[in-house]
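For reference, the structure is listed below as structure tokens.
Every protein chain but one is kept in place in this view of the complex.
Per-chain numbering from 1; labels A, B and C assigned in written order.
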Amino acid sequence: MLPKQTGERYLLSSSPHAHARRTVSSLMLDVLVALLPAFCCAVYFFGRRALFLAGTCIAACLVTEALCRLAMKRENTIGDLSAVLTGLLLALNLPPDLPLWMAAVGGVFAIGICKQAFGGLGYNPFNPALAARAFMLISFTGPMTTWTASAWQISAGGMDAATTATPLAFIKKGAEGFDWSQAALLKDLFFGNVNGCLGETSALALLIGACYLLCRRTITWHIPFAFIGTVFLFAMVEGGVPPLVHVLSGGVVLGACFMATDYVTSPITAKGKLIFGCGCGLVTMLIRTAPTGAYPEGVSFSILIMNAITPLINRYTQPKVFGK
Amino acid sequence: MRYFVIIVGAVLVNNFVLNRFLGCCPFLGVSKKTETALGMSGAVVFVMTVASAVTWCLDHFLLAPLGLGYIHTLAFILVIAALVQFIDIAMKRFMPPLHAALGIFLPLITTNCAVLGVAELNCKNGTPFLESVLFSFAAALGFGFALVLFSGIREKLALADPPRCFRGVALALVTAGLLSLAFMGFNGLVKTPY
Amino acid sequence: MTAILTATLVIAAVGALAALALAVADRYLAVREDPRIGLVTAALPGANCGGCGFAGCGDYARALVAGTAAPGACAPGGDAANSEIAKILGVAAEATERRVALVKCCGTRSEAIRVGDYNGICDCAAAAATAGGDKGCRYGCLGYGACANVCPKHAIRIEDGLAIVDKRLCVGCGKCVSVCPRRLIELVPASATIHVLCNNPVRGPEVTKVCGVGCIGCRLCEKNSGGKEAGHFTFNGFLAHVNYENPPADATLVAKCPRKCIKEDPHFEAGV
Partner (left out) sequence: MKTVKAQFGFRGGIHPQYHKDLTADLPIERLPLPRTLAVSMSQHLGAPAKCLVKKGDAVAKGQLIGERNGFISAPVHAPAAGTVTAVEPRQGPTGGWADAVVIETAEDPSGAPVLMPPLDWKTASREELLARVNDAGICGMGGAGFPSAVKLAPPPDKHCEYLILNGAECEPYLTGDCRTMIERADRIRLGVEIMRKILAGPAVRIAVEANKLASIAALEKAFADIEGNVEIVVLPTLYPQGSEKHQIYACTKRLVPPGALPISVGCVVENVGTVAALADAVENGVPLTERVTTVSGDGVARPCNVLAPVGTSYADLVAFAGGEKDGVRKVISGGPMMGFNVPSLQIATTKTTSGLLLFTAASVFQYSSSPCINCGSCVRACPMQLNPAYISRAVEANDIAMAEGFGVMNCLECGACSFSCPAYRDVTQFCRRAKASIRAKAAAKAAKK
């Protein structure tokens, strides 16, 4: 029989007994909020398609997360919002006219294979949204690289108006004699009047979100700076298309600010983050500028490859102990 | 430039493990710790380079003149097996800790498809001697690169808490698949001669 | 015909050359090992539990052959392995009795009070270091599973805030004994069936304040097993302890314990 308890039963825990207000879900929410401008742009440019795609991806991610946790007999982790974020990021990396079922397959792959198979948030070695995108690019190559002219309104003269390709595909094709330095082109790239994935259109919207994250200290400047800086420098040295065009077109801004900065799959120290960002930029530009390369865009692959190198970077960039 | 293209091609674009899927056995077997992975990479680089040189000589100076090209696989296996055995003995003598770490995996290279594969590829493509040695060296480097990358990930996964059905090799295979997926980004990066 | 002959000859010649090279290497480079190491390793169970104090079976085998360790330290292998090893090494084997771990506490959550709500990492040592542990009894099992985590045989499980050893799975390696911050796990002969499941040596009134099934040192068990002369029990402060050199056989004393902390074969009680 249990003896009678005397006195209050207090909480017992090891110090510290104070805690900052930040939680995993508040961090995820920060990123979601930061993605809102970009998402609004996507809706503005691509209309209902953007809403449908994002809805499908997020729903697929959430359902997969819930089912996986159920099957694993572990606590439900939908509440940490990481699945929502994965879904939204995936959607922002898809072309607007992708059939919805493919988007759903991508969402299931992202959460089921790339995240929960490893034990859930915190253990996945690759960014789930990007791994899913790479998987879809290889499985559904056609639909993943078909762009309709829904938004690609050429205001810059000289580019073939009939082409519905993205600026990067245009670069890859080798548009000889095209005037890349027109202000109108840069303006289009900056404000989003170009074709591309949902989240790749407006650099401005993405930068607003990135500023928000930096101000909230949700991310640090290291990876975006190193990533974009390397792309810029590489383009300058390469001397083909103007560096700004490279930076603003495709997924560089989205990747550098929102995908490469994913905590789980990027290095933990500042030094490691700089190396990581440089590596991302370098691989991106290698893939973009290789004349024989199979892909016009290399951001997602570059981040995935750097994800794979992250453990090694971490290994060799451990902080130096104070006093040593 | 041609040599550079060969190296980049063999390390990144047509990576032996991640693109040609050769040598998966040691890739999964010796990738639990980065230290052993590094040791194994060293062993593979050494074995593959030496083996390709030896097999090239064997092919060009013995088999080809005698018109015995059709049995080169047999001869290669024989020579490579003996070579690996030799390295095994020498390593046990001179580098016991490394030998203890690599353990059963050294004999495993004996019949490893990566080693045999590189010899076969050289033979099939009729690569000149220097290039075939360089190609083998680069291919082994690529193998080592993939192995070390993978070991880093697996060290991280060792601390993970996957569902029971995915534990161990299952998860390693999923990871290897994703890594291979990532390496597809290098497709066509350089136009490789081989 | 010539083709076959050339092929055969060439391959044979290549083979012979390779064999020669290997023979030379084996003669001049090989490292000789005592063949008994392999034999002893094979005789050991290969559980690599570390209970012998060496880093795995191979390490123990090497120490045995080198003569720096004595056979008999391998609990999982038991008599069979030890006599086998003794035979290989040519020394006399000592008979060892199979021992199993016993958790000397039966204060489940419904029997022993907890003085606080522990919030932290699930590890006994960590919990014990936090305000001295959340269990009212400072000698009792905390139930955060440090022993279960180190058990190479998964023979320990936590039930109702208490560690329970499955006697059939336990190999007596003793890892749990050293990891328990309360030092309340003991290796006891597997044949013994009557155990005192308490580790608290303090006076009765203090025990009853925190636990419904703690030993108060009333010595009724001693009385019921033939008195002090029979020597079935020893006492440490106000705590009874079974004398495993001379364990009690009469199970009726179990029911007579006023504190219900003497149990018969507790390993099986929970229905494992």
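What we mean here is this: contacts are C-beta pairs under 8 Å (C-beta built on N, C-alpha and C of every residue); 3 or more make two chains touch, one makes a residue touch a chain.
What you see is a predicted model, and the numbers here were worked out from it, not measured in a lab.
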Residue among C:G15, C:G78, C:G120 or C:P152 that touches the chain left out of view: C:G120
Among A:P16, A:G142 or A:G239, residue touching the chain not depicted: A:P16
Hidden partner interface residues of chain A, rising order: 7-8, 10-20, 22-24, 26-27, 77, 80, 119-123, 220, 263-266, 268-269, 314, 318-324
Residues belonging to chain C that touch the chain removed from view: 115-117, 119-121, 123, 125-126, 128-134, 138, 149-150
Contact footprint on chain B, counting only the chain that is left out: 158-159, 161
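Here, only the chains that are shown with their structure count from here on.
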Whole-Å gap separating chain A and chain C, where each centre is the average of the chain's CA atoms: 51
Touching two or more other chains - residue numbers and ranges from chain B: none
List of chain C residues in touch with chain A within their complex: 110-120, 126, 129-131, 134, 136, 208-212
Residue ranges of chain A in contact with chain C within the complex: 1-3, 5-6, 9-14
Complex contact set, residues of chain C against chain B: 3, 6-7, 10-11, 14-15, 18-19, 21-22, 25-26, 29-31
